[in-house]
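For this depiction, one protein chain was excluded, whereas all remaining protein chains were kept in their positions.
Per-chain residue numbering starts at 1, and chain names A, B and C are given in the order in which the chains are listed.
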Amino acid sequence: MSGFNKVVDSYEEAMAGLTDGMTVLAGGFGLCGIPENLIAQIKKSAVKDLTVVSNNCGVDGFGLGVLLEDRQIKKMISSYVGENALFEKQLLAGELEVELTPQGTLAEKMRAGGAGIPAFYTATGFGTPVGEGKEVREFADKSYILEESITGDFAIVKGWKADKFGNVIYRHTAQNFNPLAATAGKITVVEVEEIVEPGELDPTQIHTPGIYVNRVIKGNFEKRIEQRTVRD
Amino acid sequence: MSGFNKVVDSYEEAMAGLTDGMTVLAGGFGLCGIPENLIAQIKKSAVKDLTVVSNNCGVDGFGLGVLLEDRQIKKMISSYVGENALFEKQLLAGELEVELTPQGTLAEKMRAGGAGIPAFYTATGFGTPVGEGKEVREFADKSYILEESITGDFAIVKGWKADKFGNVIYRHTAQNFNPLAATAGKITVVEVEEIVEPGELDPTQIHTPGIYVNRVIKGNFEKRIEQRTVRD
Amino acid sequence: MAMSREQIATRVARELKDGYYVNLGIGIPTLVANYVPDDIEVMLQSENGLLGMGPFPTDSEVDADMINAGKQTVTAATGASIFSSAESFAMIRGGHVDLTVLGAFEVDVMGNIASWMIPGKLIKGMGGAMDLVAGADNIIVTMTHASKHGESKLLDRCSLPLTGAGCINKVLTDLAYLEIKDQAFILKERAPGVSVDEIVAKTAGKLIVPDHVPEIEF
Partner (left out) sequence: MAMSREQIATRVARELKDGYYVNLGIGIPTLVANYVPDDIEVMLQSENGLLGMGPFPTDSEVDADMINAGKQTVTAATGASIFSSAESFAMIRGGHVDLTVLGAFEVDVMGNIASWMIPGKLIKGMGGAMDLVAGADNIIVTMTHASKHGESKLLDRCSLPLTGAGCINKVLTDLAYLEIKDQAFILKERAPGVSVDEIVAKTAGKLIVPDHVPEIEF
């Protein structure tokens, strides 16, 4: 099984090949299902001028937020960038470029990128600042704008379990953008809580088939909670 | 749970509202995972002038092939229509209109239809008869054609298990086009081998969420095999 | 008197029907879940990838992998499904959600809505709001009728950058329930004790007032 064994043993190896100026697609929504150790490795590697595609940019001091500290991110493509004072500061200072993209359009852009669809039409954003400069076309009397897909040099993904062949399943709502990012990276790296033998995952229940995955690593996760809300 | 209980007790009820001239999206690949009893009900109902969207058109005497017998189908949108002598006869006699669509484009058209994407670009079919009359556009120096999405008045789907809320899972490769058709029908009807209580299916492992499903019925299936191939 | 947040939520909840799949935005819309009539059931869609949102977890149930679109820890209801963000927005964009309730800064007689950005102040991003308003056929906007400074939020033309164009036709404010039709607001109901005159005075956009405008009853 050597040819399909995607398991790597170190985070250095997991992110090997990432260089200045690359585009990185990151799974996660808020702090849920984020590849926290892969992000930490990017910080450690000190690569800069990254374009990062992720729904959010973490918070101050955790998640993608840590990449702002040393200004490793040149540009963010995100739907929501609140909850982050350093982000705000860099944005207002003109040190950070931000391309705000509606959440559903962002998800579809990554899926399309992975699926060989270079562009699609959506009603989302028509008539708003998001639609400015984009082609408008009518289908059945409704107006849509043309959105182009996104691919990345790297995709960094947080899974729950993966087998050694890179088949991945996600846990609860930690799925979010992860399977979409996974399809659209030239090199897709998945960190998981548990690595199992091929055959242990039910073939019909795999969220990300191994064909999309280049490297798998087992990590330990803090899983910080952004809004702890409980009932009595 | 009445509002979400999608279970119907008869095939008449399952296909109620289907009338002449409607478009029906059908799951299945070859004879695998086809909604055989829903098809039989369409035959029984004697509606005609249907446009049927399905990868194949069954075989003589089984699957969608039975709808050819009384000429209930006006037009087929399919990727592959071999294995069917009556089909061939009606096609050559000009009694049946056929829009041949590449398999991946067909799958994506249904997915897009269900997802509110009216059209997308694909390289598939560029420079071939499939691309004739369609817009060509270049993205990153490669040529793509514009393909419009498909929706239907009805979607007929074969699942393995569904809960009463219409959450569906498929068995093995009987999944194929079923979850795509399910998203794109104004009325989506799913016939399954087993109906379970809500909560019995793992929420993270549902192939078709109940929001897409209007009616669920339990059926008995012949599951005819097209090419029985065995090893010693 | 102007309706409370709870009263607004209660009135919105009357639009719910048994078997509805509903997406509730942050703020007043979230409260709607507390006022679902006893004799019906609805299923809440959370756009991060959850259909069938349950109540907040107990302390011991809290799970970092189980959150809603507001990033709050939640539980899954019986019969829930959990999926990717692409699948979630396929539902939303594809028009499969029966009712969407969300807040706004402004709406106008064209059915435009502005809810995500105030130039010069912080831009947090639109999140899923643009997809929600573009994809839904049935949207209720909830907001105060006027700003703290008394400026009407119901305009002839939104002044802020839009979230969606021509997609809104129902607005519930603290003063009134209005529908948007033929480039005007149509006053359908008024808050208990609020006069038509007050609503007229606080509505900057073209307003049509029928002969009879019933009071909302609680």
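As a working rule, a contact is a pair of C-beta atoms (placed from the backbone, for glycine too) under 8 Å apart; a residue touches a chain by one contact, two chains touch by 3 or more.
What you see is a predicted model, and the numbers here were worked out from it, not measured in a lab.
Within the full complex, the chain left out of the display is in contact with A, B. Of the candidate positions A:30, A:65 or A:114, contact with the hidden chain is made by A:114.
Which of B:15, B:32, B:50 or B:192 touches the hidden chain is settled by the complete complex: it is B:32.
The hidden chain makes contact, of the residues B:23, B:72, B:90 or B:122, with B:122. The chain not shown here is touched by just one of B:38, B:86 or B:107, and that residue is B:107. The omitted chain makes contact with subunit A at the following residues, 1-4, 111, 113-117, 163-165, 167, 183, 198-199, 203-204, 206, 209-212.
The set of subunit B residues touching the chain not shown comprises 29-33, 55, 78-82, 88, 91, 98, 100, 102-108, 110-111, 122-130, 160, 171-180, 207, 223-232.
The rule is simple: only the chains that are shown with their structure count from here on.
Taken together, the touching pairs cover every possible pairing of the chains. Mean C-alpha position of subunit B lies 35 Å from that of subunit C. Centre-to-centre, using mean CA coordinates, subunit A is 32 Å away from subunit B. Subunit C has residues 76, 82-83, 89, 92-93, 135 in contact with two or more other chains. Counting partners per residue, subunit A has 108, 122-123, 171-172, 175 as the residues that reach two or more other chains.
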